[in-house]
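As you look at this complex, bear in mind that one protein chain is not there, while each of the others sits in place.
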Amino acid sequence: MHNPQLNKNGELQHLITLEGLPPVVITRILDTAASFVSVGDREVKKVPLMRGKSVFNLFFENSTRTRTTFEIASKRLSADVINLNISASSASKGESLLDTIDNLAAMHADMFVVRHAQSGAPYLIARHLTETRQDHVHVVNAGDGRHSHPTQGLLDMYTIRHYKKDFRNLTVAIVGDILHSRVARSDIHGLTTLGVPEVRVIGPRTLLPGGLEQMGVRVFNDMNEGLKGVDVIIMLRLQNERMNGALLPSAQEYFKSYGLTPERLALAKSDAIVMHPGPMNRGVEIDSAVADGAQAVILPQVTFGIAVRMAVMSILAGS
Amino acid sequence: MHNPQLNKNGELQHLITLEGLPPVVITRILDTAASFVSVGDREVKKVPLMRGKSVFNLFFENSTRTRTTFEIASKRLSADVINLNISASSASKGESLLDTIDNLAAMHADMFVVRHAQSGAPYLIARHLTETRQDHVHVVNAGDGRHSHPTQGLLDMYTIRHYKKDFRNLTVAIVGDILHSRVARSDIHGLTTLGVPEVRVIGPRTLLPGGLEQMGVRVFNDMNEGLKGVDVIIMLRLQNERMNGALLPSAQEYFKSYGLTPERLALAKSDAIVMHPGPMNRGVEIDSAVADGAQAVILPQVTFGIAVRMAVMSILAGS
Partner (left out) sequence: MHNPQLNKNGELQHLITLEGLPPVVITRILDTAASFVSVGDREVKKVPLMRGKSVFNLFFENSTRTRTTFEIASKRLSADVINLNISASSASKGESLLDTIDNLAAMHADMFVVRHAQSGAPYLIARHLTETRQDHVHVVNAGDGRHSHPTQGLLDMYTIRHYKKDFRNLTVAIVGDILHSRVARSDIHGLTTLGVPEVRVIGPRTLLPGGLEQMGVRVFNDMNEGLKGVDVIIMLRLQNERMNGALLPSAQEYFKSYGLTPERLALAKSDAIVMHPGPMNRGVEIDSAVADGAQAVILPQVTFGIAVRMAVMSILAGS
């Protein structure tokens, strides 16, 4: 079966992963997002592109922050939004995932925004919709397991393009818990697709998966070395549940080796930008002086994230 | 006190139960629903019939699926929807049900969609609103205890009419846990009111209530016998909590006696349709081959359910 993300005409049918997505599709999303960035500043922040469309936020895993960004993006596109926290619903009544999906599709849904703790769930849903010819419903992956978080990856690409203009001469470092991070995976696919010549990942051996070199990245265990001369630093959130476990000694130890301090930031280029997907653990992976400093673009990432999600949704709804 | 469902002019004021509802009222709802079925296929799925109206989903018992269908129906009618999960709210602060109702009515509510674990709660609310002359608020029963689920009953009538055109020469079988099923009760009232000459109920003795014959139905304990020559089969969901209890030996045993298999389905007329209110327990009350087969109309039921709820709400709002 062909890539279920693209329809026969090569247009975006679902957004599941940035892996294998053609650069022209990514660029079109970023260009469309640019037209929405200004919408947020308007007196009336709505456009009628999805008026009368029904967007279902299917969150099988709780994430208020991500759900909120999709809810805002939907409402600014004038769509109707239905929030479904599925763990508290039919799932507990023993209905299968695909029966739930068929039911919601039968309600004339136009889009499913899917968050799931299991890698592959959005793909499974998209494939099922294609196989059963329910082509009126589009799937957006809002984060699945350790696999992918494509809209976060796209908003990171948007942010880098906004500040650095051209991807083709950049060195980008991704720092932290690569092993458990769907954000890292999406960023790596986005950066390599868009032609970034050097992508570095920095982290302790216990938090780096195997096979990173095959993804086209350079691996560093020493943060000071890895940050030298980079244009962009993407810090990852250290999950609380990883700390004090088998993989890591303690938050304090982690900060000593991999926390982004002003001293370490000085090793990067002087105009390097600092990104973080949020929510931040201040004093664990990032020093407050950096988080609130002049090089941080963490809040602009949030603003761009709304525009990028509006772009993805409006492109899917129009296809 | 007269039937609180109808106002002095015989128009629908509340929808509490299908019992005693005149056929002309039911038929008007089904006809109105037919006009909304096509709305779901339109580019813009909204009609402005309830613009500026406030619909409160008062769910004293959790039901994401039913709440979702009413939320979608409301939004497609352009109403504003407020979801209230009351168990987590004032109920826990010791406020009485009718004080909560009076408070919400004072917020200029137009409609309460009420789901409650106790039979009679929506009736109590409707009666209170009539007695206190708060006639601007309409009540829709979204399922109360074992009593009634009138919008499910109506969408079942819509589905049968859609596929069979005329009620007056049909044999309809309802199969399963009749004892605990508000759907069965609403279906029986709907079918007998609309002139179905033979309504059968099929189930084990332990799951059949007394007095069924007085409701005008024929009772079968043997499924093979009951299905012979029927035009419509309505399968009921077997509640998980009933299994392995005093009333039933096990899910496997139940399936052996009352599961709808292709072999059993072959006993019905060759053009018989198979319905199920969802969510399905595949392999318990229904075989997957039947659920996904050509005679199943389970997903169309869901689609029609939105239109039927739009019809009920718009008729109430217009009265």
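Note that the chains take the letters A and B in the order they are written out, and that residue 1 is the start of every chain.
Throughout what follows, a contact is a pair of C-beta atoms (placed from the backbone, for glycine too) under 8 Å apart; a residue touches a chain by one contact, two chains touch by 3 or more.
Owing to the predicted nature of the structure, the values given are computational and were not obtained by experimental measurement.
J.: Kindly state which of the options B:L6, B:V47 or B:L84 is in contact with the chain not pictured.
T.: B:L84
J.: Considering the complete complex, identify which of A:S54, A:T100, A:N141 or A:N281 is in touch with the unshown chain.
T.: Missing-chain contact among the listed residues: A:N281.
J.: Name, in rising order, the residues on chain A that touch the hidden chain in the full complex.
T.: Output for chain A: 40-46, 62, 64-65, 68-69, 71-72, 75-76, 240, 278-282, 299-300, 302-303, 305-306.
J.: Which parts of chain B are in contact with the chain that was left out?
T.: Against the missing chain, chain B presents residues 51-54, 80, 82, 84-86, 88-90, 93-96, 99-100, 102-108.
As a convention for this text, only the chains that are shown with their structure count from here on.
J.: Could you please state the distance in Å, as a whole number, between where the Cα atoms of chain A are centred and where those of chain B are centred?
T.: Centres of chain A and chain B (C-alpha means) sit 41 Å apart.
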